[in-house]
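Down below is the structure, laid out as structure tokens.
Only one protein chain is missing from this complex, and each of the others stays in its spot.
Chain lettering (A, B and C) follows the sequence in which the chains are written, and residue indices restart at 1 in each chain.
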Amino acid sequence: MARTKADLTTKLAGLDLVNPVLVASGTFGAGREGSHFVRLSELGGVIVKSMTLTAWRGKPTPRMCETPSGMLNAIGIQNKGVDHFISEDLPWLLKRDATVVASIAGNTVEEFVKVADKLRTAKGVAAVEVNISCPNLEDRNDMFAHSPEATAAVIGGVKEALPRMPVFAKLSPNVTSLTDIAAAAVEAGADGLSLINTLMGMSIDVESRRSELAGTYGGLSGPAIRPIAVRAIHEVHSAFPHIPIIGQGGVMSALDVIELMLAGASVVAVGTANFVDPTTSVKVIAGIADYMTRHEIASTAELVGAVKLEG
Amino acid sequence: MARTKADLTTKLAGLDLVNPVLVASGTFGAGREGSHFVRLSELGGVIVKSMTLTAWRGKPTPRMCETPSGMLNAIGIQNKGVDHFISEDLPWLLKRDATVVASIAGNTVEEFVKVADKLRTAKGVAAVEVNISCPNLEDRNDMFAHSPEATAAVIGGVKEALPRMPVFAKLSPNVTSLTDIAAAAVEAGADGLSLINTLMGMSIDVESRRSELAGTYGGLSGPAIRPIAVRAIHEVHSAFPHIPIIGQGGVMSALDVIELMLAGASVVAVGTANFVDPTTSVKVIAGIADYMTRHEIASTAELVGAVKLEG
Amino acid sequence: MLMASGEILTHKRYGDAYHSLTIVSPEIGEQARPGQFVSIRLREDSAQILRRPFSVYRMHKRGGWASTIEIVFDIRGAGTRYLSQLRAHSTIDIVGPTGRGFVMPKRRAHCLLVGGGIGAAPLFFLADELRNEGHRVDFVMGARTSGLLLNPIDVRRLASVYRMTTEDGSQGDRGRVTDVLAETMERCGTEVVYACGPHPMLAAVSEICMERETPVQVAVEELMACGYGACMTCVMPVRRPPKRGEDPADAVVYARACTDGPVFNGASIVWHGSGTEPVAADQQELTPANVAVRDTGLDEVEDEHAPPGN
Partner (left out) sequence: MLMASGEILTHKRYGDAYHSLTIVSPEIGEQARPGQFVSIRLREDSAQILRRPFSVYRMHKRGGWASTIEIVFDIRGAGTRYLSQLRAHSTIDIVGPTGRGFVMPKRRAHCLLVGGGIGAAPLFFLADELRNEGHRVDFVMGARTSGLLLNPIDVRRLASVYRMTTEDGSQGDRGRVTDVLAETMERCGTEVVYACGPHPMLAAVSEICMERETPVQVAVEELMACGYGACMTCVMPVRRPPKRGEDPADAVVYARACTDGPVFNGASIVWHGSGTEPVAADQQELTPANVAVRDTGLDEVEDEHAPPGN
């Protein structure tokens, strides 16, 4: 069998990435924490912890609990705010040649837009991921990603503030019709979609009869949710084949990355797996190359949405 | 510590059950298969595989695949039809003193109502669970449980056909607002709710690049989804504290049963765990009694929704 | 069929690739018939929650000792890797013996056993029993390469006539079992064929037997969730006699491999319909599965386990 070295470089909404592997927001800090284990420049990109207009303290503890093949978290987007990101984290990341995706969050459309405004002038941000789907904020009904209108309002506003920046809308799987929300985001100008964020869950300690999270509900992540992510990506990619997708949800291995790409993701972010093995993101890169060589696939683009369906 | 023997008898929408443990639809056949391992009269109830107006052949294979701490299935409600249930399975179950919950399914409101009609005259059915949420039928958009109107139409029709029978609406977790659907079911006359059915998922075999299920998408069940079930039950029970809930989703142990009850379930059905250990349902009964004794809980009703929330 | 715990007596290797576990589990051992299988639970805290099914490879009854069953397997994934690490005295949790085994000939017969790779596992127990009952046993065994032929020493011991095939020619004839099947049947005066292995092989074997009007029983391996008839995941499309006026193409039911099988009449299976090609996706009225082995001097399969809920 002729074996050519697989070419892992990947295009994503106009960006050139060294490979299709990123780390997911909130699971590798601002990159600094993960850099004990991984050379950040070897990754396709680093999606930093979501940042807000001012610093957020987050929720009280306990903030997480383990569940079968997964975990629940209710962090509440504890972060030091966009200014701290621009002055401290961004220069540090750029010095290490990381491709930086800034994840932004907020409680109002205005907050999102103000954060986006600040990022416009910050040199070196490659793309923005708009976290409209964090299920950990106080009021479930306020989740932007649950309504096409609210999704459009946020994405429209952010895109106006950042006309030249690739903007990804990060969607929540906790909806009846993901394609409706995706359509709203795309029409409002999203250059791409990011899916999935965590699923809303709860866990009770039966001995104390208390919720295991101080925040009552939390977001379920990890391998347990991978089948949901694959379905969500496949559903949205089938409806919008030309919109690039940052796939995420339960990726633990190179073959899981391939699975999400076959479902329709252009690139894949490693999330909870970073906690299990902080070197996961670099380890999977070699595995992807190996798979591509084995299957004689010349470029990562050939994988995207390449699942074969029956009849 | 004074230890009184825990009283496991449980009221459910007017029924008197020997305990709060049932087996979930589709996971114990028509009871006959499970009876190799379990004396069916020792269970709170047997929810049989969903039945339809005529026999359904179901989907082609492969119909299942294993996922981390769970599994996907796409059976397509293979069953021999309501007449076969009434003439063959029901008498067999009643001879064994089982409390029989008939699960019914259909592709149109009319089909549901016709099945319900046939059950009205069938002696010995204790309750009916209306499976409006099976995610395995051909067209996702046709899922009744995704729309309050369709939910109300089915439940209203079934309830009219079965005015004296406790009717439970089995809801799908794949919706933005479970409480909206629950409200529609309750207003249409549902005596109780059953949640959750499986989550829509997909899995791809990366070597063959095919979906692991012939039906492309399938329903995710097993311990992986328990946190979703606990959240869904808690959410609906908080909104409708007087509506009895048959909890299900990822129960493997007695403490899992307790967890779902603390979240708001009046009784709990064991599903996928029957495949892992076909004696699960009887095993958990002893564990519940033990927990109740340990915590000095006199009746199962005290457990329902008894989670303590912060501030 | 029951659930029991079993103690591992020995862990052996066969050839390059195969592991064998001999398990002390008296109740299951005593009930087991050739073609039946057992389902083994993995670790309690494993992310793989489902049991793994394995054919009974051998059943050993030893004088006053508890009877044991033996399974053989190759390492395919996490489950078989776990089992391959078990040592003597480990305890495992077993459900079985499950399913309808091979139907034995009613009268003395020349039986040809056809196995591919690890799929040949249940044929050894079958050969033991056929010989006990006085039947003649011949064998055709195939594999990719010589190291993957399952226990060829015992094949030689058990068979009156045997043929080995390997795809790389490293042992016996180069090729597949189906290349030598007709010829062997001819030579041995085969009256009934028992086959076990991958689906394409079983399809081809069934085809050859049907052409020659020789009864053929096949033991299939389908993905199983429950392994005891409750879930309907393991179904095979099986032809039943068409009802009056019915198009025979519609007279196909999905029968459960776990409890209606795993042994089926090879002639009644709709081979192209298993795996990826749907038989017919529409939903139509069905009657109970009829999976009887064609009446050819072999016992009719009884219908007492007929699928109730289906």
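Following the convention adopted for this analysis, contacts are C-beta pairs under 8 Å (C-beta built on N, C-alpha and C of every residue); 3 or more make two chains touch, one makes a residue touch a chain.
These figures come from a predicted structure and were not determined experimentally.
The omitted chain makes contact with just one of the residues B:35, B:69, B:253 or B:281: B:69. From the options C:8, C:47 or C:127, the residue with contact to the unseen chain in the full assembly is C:47.
What chain C contributes to its contact with the hidden chain is residues 43, 45-49, 78, 82. Where chain A meets the missing chain, the touching residues are 26-34, 36-37, 48-49, 52, 54-66, 68-71, 73, 75-76, 78-81, 85, 88-89, 92, 138, 210, 214, 222-223, 272, 274-279.
Definition applied: only the chains that are shown with their structure count from here on.
Measuring from the average of all protein CA coordinates, the nearest chain centre is that of B.
In this assembly, the C-alpha centroid of chain B lies 34 Å from the C-alpha centroid of chain C. Counting partner chains per residue, chain C has residues 47, 276-278 touching two or more of them.
Residues of chain B found to touch two or more other chains are 60, 68-70, 210, 214, 222-223.
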